[in-house]
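Before any comments, here is the structure.
Incomplete set of chains, arranged as in the complex.
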Amino acid sequence: METLLNNQMLHGGDYNPDQWLDRPDILKKDIELMKQAHINCVSVGIFAWSSLEPEEGHYTFEWLERVIDSLYENGIYTVLATPSGARPVWMAHKYPEVLRVDETLHRNRMGARHNHCYTSPVYREKVWEMNRRLAEAFGSHPGVLLWHISNEYGGACYCPLCQAEFRSWLKQKYGTLEALNKAWWAPFWSHTYTDWAQIEAPGPRGEQLLHGLVLDWRRFVTSRTVDFCDWEKQAIRAGGSSLPVTTNLMGFYYDLDYTKFRDVLDIASWDNYPAWRTEENDVQTAIHTAMTHDLMRCVKFAPFLMMESTPSQVNWRDVNRLKAPGLHELASLQAVAHGSNSVQYFQWRQSRGASEKFHGAVVDHYGESDTRVFGEVAHLGERLEGLAALCHSNVKPEVAILFDRENEWALDAACGPRNGAMHYEQTIESHYQAFWRMGVGVDLVCEADDLSGYKLVIAPMLYLHRAGIAAKLRSFTANGGTLIGTYWSGLVDENDLCFEGATPGEGLTEIYGLRTEEIDGLRDEDCNHMIWNGKTYQLRELCELERLSGAEQLACYSDDFYAGKPALTVNHFGSGAAYFLAARAEDAFYHDFYGMLVRQMGIRPALGSTALPDGVTAGLRLAANGTSYVTVQNFTEQLVCFPLEEPMKNLENGCIGDSVTLQPYGIMFLTK
Amino acid sequence: METLLNNQMLHGGDYNPDQWLDRPDILKKDIELMKQAHINCVSVGIFAWSSLEPEEGHYTFEWLERVIDSLYENGIYTVLATPSGARPVWMAHKYPEVLRVDETLHRNRMGARHNHCYTSPVYREKVWEMNRRLAEAFGSHPGVLLWHISNEYGGACYCPLCQAEFRSWLKQKYGTLEALNKAWWAPFWSHTYTDWAQIEAPGPRGEQLLHGLVLDWRRFVTSRTVDFCDWEKQAIRAGGSSLPVTTNLMGFYYDLDYTKFRDVLDIASWDNYPAWRTEENDVQTAIHTAMTHDLMRCVKFAPFLMMESTPSQVNWRDVNRLKAPGLHELASLQAVAHGSNSVQYFQWRQSRGASEKFHGAVVDHYGESDTRVFGEVAHLGERLEGLAALCHSNVKPEVAILFDRENEWALDAACGPRNGAMHYEQTIESHYQAFWRMGVGVDLVCEADDLSGYKLVIAPMLYLHRAGIAAKLRSFTANGGTLIGTYWSGLVDENDLCFEGATPGEGLTEIYGLRTEEIDGLRDEDCNHMIWNGKTYQLRELCELERLSGAEQLACYSDDFYAGKPALTVNHFGSGAAYFLAARAEDAFYHDFYGMLVRQMGIRPALGSTALPDGVTAGLRLAANGTSYVTVQNFTEQLVCFPLEEPMKNLENGCIGDSVTLQPYGIMFLTK
């Protein structure tokens, strides 16, 4: 099993045999079809609590044992889930406290999933017992590969128990109310706390404007969730299993800071559902998905698993489109290109009822293998078998973009120049797309991460400083790194309290050679412009006015009363350089600007100096032994063909060639 | 009284003298004005509870007796209402349980109307007593024509009493929890019920994704409402009255399945408020209204009453337009053309206060008869007197369109290719408009209805199968009928559980000669195309991919990766033919396609082969004695003139002619 995890691309998906326990014919057919589809692992038991413990204290694991045995006998491994993602009806009915209380302070009723309190002693005890017993029963089964803890953690609970935990968490953080009052600027609107018991979670009928409180509550929710995940893991360990654990994350999910899961998880995994074919073309969707893979890889800076994806279409968007032929294979292998060691689906077989009955599945209600979707899945399974060599390689970029969840929470809540429309993630994506189009790899790092290994660090809208980020940026630049800063940076400390004096704060004015003076919030329909290198670029949404103190002006505003003031500057600091962009530019600017930097700095794209056609990118996975695997991906509906800088070998068919030809939605793996 | 109901078109409206009991001058003037306006009946007492029982147990029917007497003495009949549509303040204050609990489980306070629990024993007892006493007092009054039970039933109550009734209803339906769990696919997300007490109504803070539960709750709400309506009727019968009963329905009102009222009501009636003059022109509004009349007629497949309509404008839309001269008469007689034996208004006299004080009325605050509105009403009243012959005729179409409320509930909730935008009713209307434009009558039938009497049955988006519909469609087609099926059909059984195997399920694949494979959900701005009979038609929103097994392809997709695959097919089955449309087409297609079928099948339009100008339609009422009454309606603002196939007689003036000339918004009645 270690073998499989390390030496083979996983190909599988969520499998819910507990929905078919009265249908042995179906269970038998599943195994046959899985083999046809080149499936080597399935995720079992994700929402199976009511089948595993149908009444309190009465455990019925026999069916699960039969399923795992039968899969293993047929060469298919099990990713075994803890069932905590949904509690059984009897539990909710007997112990309402396991249900979540929402921000209006009303307790939910039984329903949906992910509807439980992470603090409830009853829920914690029930989960502990279930996980421990599962670990005892299956933790050493040779067919079990990995633990899939719960499912898509998310949301928050506002019950009295959680609020009490929040107060304890604050007490530990701040020590005294005096410190807390100061950090939250509590005298504003007479909000000074004089007793810990006065503190409540933010909410629609209570406090929402004390930004420090709001930010701390978000941090607490992540802390509570990580703690619960760790509790689940410890129960598994208490059951005697030392198998690796993961939990399926959700990409850019807003309400959790996933970097805090790094130490709990052995492997990162995530559920990938791009909105293919819902934009004018698929290039922007491909870029967004690529960036998300990179974010998930950086949870542990290691290969990850794509734990879910749909083999055809989803059923929960407003409009749910089919994938054109080829797109499924491309989208699946895009994950591999960015560091995934798996392609897994939700789900193996369509459920007959309830809300996911029309979600795409490998086997649909028709139930046979002579469908387009089944055929494409089986073909991909075969292809994955030929890509085992990539398992031991990883993506190792020279470029890092700072994306910090706490920074995002703070700047979204801040009440500033554009409320509800600061577009932090879109801004990150605007910078990112320039590198994707060049085939240059990027890590998405947070403020707590080490920056010393990169050549180029981009820090858009670094509003909030934490984790010593200013000092790290200083030494990074002083030691020869190239730093990119922008408007709306260096404004507040880790508690969202404004820096006094010139900003960007904590000495960044010195690094950038300027200070910020004012910032204009533009309406969606307005724009300004700058001319750089002879080209005119639109500037939108946020235009900051800078006063230079050493920086060199590279471009200036063309319009409005601040025409002529600097829009782009550079400052030489130590052995490095710090660029500063005063306004949000259109994508074309980032493309041209970073193209210039990549050339100047000697950053090497995956395909070197080869010019990539629009909609085509290339990625690089490096093996420990130095082998490079280059993946070339065509997200257009056209056949593309272009020459290579030097001849390369097609990893799958062994052919060596000096050009690339890709079918519409084609993808190929090259090596030297 | 039986006489009037059967031999005369009713002309009247809601009359609320209880709002003017301190104004005998007004009550006297009302009678005078009614006579001027050719009013022969009024609906009295609809919200009069606080005047009929001003304090608990103290009944004050004297004023009502005086009103009924006085009307009768002046030749005006009374449609007598039970006042249950709004409870008096004292009752809500003393017995809060009579007020409704909403889906968030909060009980309403006193306010509005239709705000009461259908289960509450107190409310049922009070209603019984009131209705019984009214029946005793007025059930044999010669001036009373008909019972108007309550008013516009709607909504649902989620109180504990209703939820207990829901559990009883489920127990009766399913017998065992095992059967219920299977029907609802409850193991999904561990939702297996182990005790009946665990079951709760769906709601925003509880379960909303178990589709079987959601669907059963909707069925239960209809069942509860019908049961309450029957309770009201039984109280009337207990009071000794055997007069016919009706309740005013609301056309396409979403939350009730009106077909379930068939056995309780003696006559169907409904409230008709088209949005005239709020679209580019009134043709689409006319079509929608025509279709709604047909739906209401098919509640009992018999002539019905148009119980409410506005003599001028309403006051509850965002924008409330005046009717141009003539439009009121046309819109009123359109109802008659579709089977109504009445034109009735809300309301006779404008209230001086509260939310309906600016709703149109025959007599407005000005209070005199020298207004445009009063004049038009009076003229219409005169005209209705000349149309008495139509009372004994009915509309008897050869074409049926399947519109099934349970199917709609299920497909709207289903989470599929386009969520919240399946547009079932609009689709029904797209098919319907083709017949309206040709002057071909249509019944709107549900899956439980008998199909054997039709030549052509159209079953758009027949997602859910119930009431043996598959077998009925099979024998209908086998016996020579022409069946039209479409995408998104035959997917689930009556509990919204997907059919296993090929679909359309239950053997419809054989009838259509194909099976469905995949379905693409298109964005609003996207489209595909097909060419049929040399013309190109847009396809939108839903494009299904079919695999043919016997069907003949009549047209195929032009675009996207499924270009060339079948979009329209026909299959010969038994002595009949089954057409299948794989995608939603633009209206022009239905017009051309059904035009071809009508000609081929020998279905006879009301005016035979006469080509109707755009915006003009013709309807047909057939008397038991074989007389045909053809109504020609002009919904344009232009004068229209066109030749007839054969000379016909104008029913109102006796003239015989071989052409039709209609004023803008004109309508005429022809016979042979």
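Just so it is clear, A and B label the chains in written order, and each chain counts residues from 1 on its own.
Methods note: a residue touches a chain if its C-beta (ideal position, glycine included) is under 8 Å from a C-beta of that chain, and two chains touch if they have at least 3 such contacts.
Predicted model, so just to flag it, every value in this text is computed and none were measured.
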Overall copies of the shared sequence [whole complex; 2 in view]: 3
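Keep in mind that, in the parts below, only the chains that are shown with their structure count from here on.
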Contact set on chain A toward chain B in their complex: 16, 18-19, 21, 47-51, 54-55, 83, 85-90, 93, 102, 106, 108-113, 278, 312-313, 315-322, 324-325, 350-359, 365-367, 371-373
Contact footprint of chain A on chain B as seen in their complex: 183-195, 197-198, 200, 202-203, 205-212, 414-421, 491, 495-503, 515, 517-524, 560-561
